[in-house]
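The complex appears here without one of its protein chains, the remainder shown in place.
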Amino acid sequence: MPIARLVLAGLAGLLAALIVADMFVMHHPAFGIDGTPGFAAIFGLVASAAAIALAFGWGQIARRRETAAEEEGRDG
Amino acid sequence: MRRDIVLRVAAKFIMAPLMLFALYVQFHGDYGPGGGFQAGVIAAAGVILYALINGLAAAQRLVSMALVERLIPAGVLIYAAVGLVSMALGGNFLDYNPLAHDPVHGQEWGVFLVEAGVFLTVFSSMIAIYYAFASRRAS
Amino acid sequence: MSFLAAIDQHLPVIVVLAPLLGAVLVALVRVEIASWPIAVLAALISAAAAFRLVFVVEQLGVVSYRLGGFAPELGIEYRVDAVNVLILLVVTAVSLVTLLYARQSVAAEIDGGRVPWFYAMMLVAMAGLLGMAITGDAFNAFVFLEISSLSTYTLIALGRDRRALVAAYQYLIVGTIGATFYVIGVGLLYLATGTLNLALIVERLPDVVSPRALIAAEAFILVGIALKLALFPLHAWLPNAYGYAPSAATVLLASTATKVAVYLMARFLFGVFGIHVEIGPVSVTGVLILLSLAAMFVASLAAVFQRDVKRLLAFSSVAQIGYITLGLALANPAGLTGAFLHIVNHALMKGAAFMAIGAVLLRCGSSRLDDLAGIGRTMPATAVALTIAGLGLIGVPGTSGFVSKWYLVLGAFDDGKGWLAFMIVASSVIAVLYVGRLLEVVWFREPGKAALAASEAPLSMLLPTLLLAGLTIFFGIDAEMPARLAGAAATVLLGGHP
Partner (left out) sequence: MAETLLLAPWLPLIVGSLLVAVLRGRVQDIVFVATPALALILVWSLPQTAGPDFNWLGLTLTPVVSDSTARLFGTAFALAAIGGAIFALPQRSSAERAAALLYAGAAQGVIFAGDLVTLFLFWEVMAIGSALVIFSNGASRAGLRYALMHAFGGVLFFAGIAASIGSGGTAIRPFAADSIGSLLMLAGILVNAGAPPVSAWVADAYPRASWSGAVFLSAFTTKAAIAVLIRLFPGEAALIPVGLIMAVYGMIYALLENDIRRMLSYSIVGQVGFMVVAIGIGTPLALAAAGAHAFVHILYKGLLMMAAGTVLRATGTARLTALGGLARSMPFATCAMIVGGLSLSAMPLTAGFVSKSAIMQALADDHDAVAWFALTAISAGSMLYAGLRLPWFAMLRPSTPRPATLQATPAMKLAMGGAGLILLAIGAAPGLLMRFVPGIESVAVLTSDHILFQLQLLVGASICFVLFLRLLVPHAGTTVDTDWLWRCLPQLLVKAGSALSRQVLAALSLKSRVDTRKIQAISEAWVQRTMHAGNWRTGDIALVATALLGICLLIAAM
């Protein structure tokens, strides 16, 4: 999927640019660590990955497959 | 039973004393044991005996169902009317004292009338119950 | 002026006498056309007297009337205070409205020849109930109890359904058992105290040597009355009796008969034995709370499963009686106020509901739930009344049912029983189920054949129905008047002065 790679590269470049910009602004951290330049980028990546992992895992456990008709008629 | 002459004759003999006795019990109620309730039952027993011997139709010629059905409320009406009159004369409901010039006579009148009402209602109720049972057709 | 004063003096006896005389007149005249006006007139006089009594009692506190002028030791005393004047008002007012409603319903449901008897029996039942409420004499109460019961058996047996006969017979036996228990208890009380007058019994109770006789008397009397008021689990006669009686009779019985029995129980519990008396290790209030809760839940659940609307409403009555007895068992001002308010409010709501069903019965010929489908389209006004009554039964705010439940909840909290408040409200949720089921059928289903053929109820039936429904709303918004009367009743029962 070349398009996906392209998008990914674009996003990565954007993120890198943001991190670079982040080094030149004045920070007002509330907890110290959140004032580190680029912290938000890493946190965003990790948090999103964790969210997807959590959701995917829970989906494996708790998801019930139904046919569309059953789903439609669930109201009964 | 209508053909049984012994019963018919005996019943005829009993009827009159029965009625008389009922009246005795009725009027003696003022002074001793007795009163409208007992008298009503005795008198009704007379009619019922007549019906037993001569048949329902004969008895209803004597005391018709319509009469019985009128007499039941009429008795209550007499009772209530006495109360109303005593109220109108300034006493409480069923206070017999004002019914005559002096309280003793008033009490006599009051008791007499009320007992008469009771007699009528009990007498006719008893007959009504008997009629109701006797006229039931086996189905 | 003096005439009015004289009338005032005789009010207590007029209340009872008017329907009794009316019944006698109806039975004497026995003309179908004349019987309804006579009955209405009698009920009107009685209601007017009761209404006037409310004012007199508010002025004097207690009105005592000696029948035949005898002293209470010898004769019968009618004794009206803030407690029973409320009951008198409810019974007479509801009876009057019921009679106004009854004409067309009765004409449709009762054979022509029996119509006068029906009205006579309605009036006798009314007189009996009023007598039970008004008398201050334990044995006289028994006599009136029997008068009302006997006429009630007749009324039920006049129902069209063949099962009405069985229901009446069952009620006859059960009612007789109840009355017998009651009279045995009264006999024991008489043995212990030597008097039948309730006030005198109370005076002499401290001198009684054997508490065991008293407890036996209490047990007999309370169980006897409990049978009459259909306290769970002694309720089983009620659904059939109410379900199969003629509509007008059901309205009268459902809104008044059990209430008077509740009053009698309250009188004995508070006025005679004292609510906090204990039978052995068991407190009366505890037992009453338990049975009331059982009634609220089990009967409500049973109502959910009924297929006939009249039976559904009858089961709901059992549950609602549970609320009332619960209020009695709380035995504090707020709880008792709630109980008496609910007596009033339930009479209005159930009256409206049964009237609406009576109208449906007249138009569709059925009171089966399925046959009510879509009745909201063809009989909208009747359905609205039914809806209001149903909402009242749930206790939706804005209806009077909310006000009484509100007081009950307050009473529960005053008693330190928060869980009880929760149970009260939780049981209302079950009421949501059965009322919701009813309303769903009435409003949302497609009309069936019977419903499509039906037209709106005749005005003579519709107006009384809407009147009661309107009062349900009115007392839900402006509850000042009933709350004041009920509060006064509670104060008197708890031994204070209004």
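Per-chain residue numbering starts at 1, and chain names A, B and C are given in the order in which the chains are listed.
Keep in mind that, in the parts below, contacts are C-beta pairs under 8 Å (C-beta built on N, C-alpha and C of every residue); 3 or more make two chains touch, one makes a residue touch a chain.
Model, not experiment: these values are computed from the prediction.
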{"item": "Omitted chain's touching partners, listed by label", "value": "A, C"}
{"item": "Option touching the unshown chain, where C:V13, C:M122, C:L198 or C:A226 are the choices", "value": "C:A226"}
{"item": "Contact residue for the chain not shown (choose from C:V396, C:V442, C:M461 or C:A490)", "value": "C:V396"}
{"item": "Touch residues of subunit C, complete complex, unshown partner", "value": "169-170, 173-174, 177-178, 181, 212, 215-216, 218-220, 222-223, 226-227, 233-237, 239-240, 279-282, 298-299, 301-302, 305, 315, 396-398, 403, 406, 409-410, 413-414, 418, 421-422, 425-426, 428-429, 432, 436, 440, 444, 477-479, 483"}
{"item": "Where the missing chain touches subunit A, by residue", "value": "4, 7-8, 11-12, 14-15, 18-19, 21-22, 25-28, 30-31, 34, 38-45, 47-52, 54-56, 58-59, 62-68, 71, 74-76"}
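Please note the rule applied: only the chains that are shown with their structure count from here on.
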{"item": "Subunit B and subunit C: spacing of chain centres that average the CA atoms, whole Å", "value": "35"}
{"item": "Centre-of-Cα separation between subunit C and subunit A, whole angstrom", "value": "68"}
{"item": "Centre-of-Cα separation between subunit B and subunit A, whole angstrom", "value": "102"}
{"item": "Subunit C - residues contacting subunit B, complex", "value": "10, 13, 17, 20-21, 23-25, 27-28, 30, 65-69, 120"}
{"item": "Residues of subunit B that touch subunit C when the two form their complex", "value": "69-70, 72-74, 76-77, 80, 83-84, 87, 91-97"}
